[in-house]
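Missing here: one protein chain of the complex. Every other protein chain is in place.
And then chain A:
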């Protein structure tokens, strides 16, 4: 599965990191870092992260 976060849109709210902590993480400065190619077993969580992002910055590609 491919995950793309539109970093121009992302506001570092970290809601994705709450929904899918194995894939999204907030670093020491409170900025988003993420795994762009998580395993298929993470699909449900990643979909939830995309749903919950307040600015809808997360795109899941197949």
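By definition in this document, contacts are C-beta pairs under 8 Å (C-beta built on N, C-alpha and C of every residue); 3 or more make two chains touch, one makes a residue touch a chain; residues count from 1.
Here is the rule we use: contacts and distances are computed from a predicted model.
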Name per UniProt, for the chain absent here [options: "Anti-sigma factor antagonist", "Cytochrome P450", "Phosphate transport system permease protein PstA" or "Ectoine/hydroxyectoine ABC transporter ATP-binding protein EhuA"]: "Cytochrome P450"
Listed residues A:1, A:26 or A:60, member touching the removed chain: A:26
In chain A, positions touching the absent partner: 11-15, 18-19, 21, 26, 28-30, 48, 51-52, 54-55
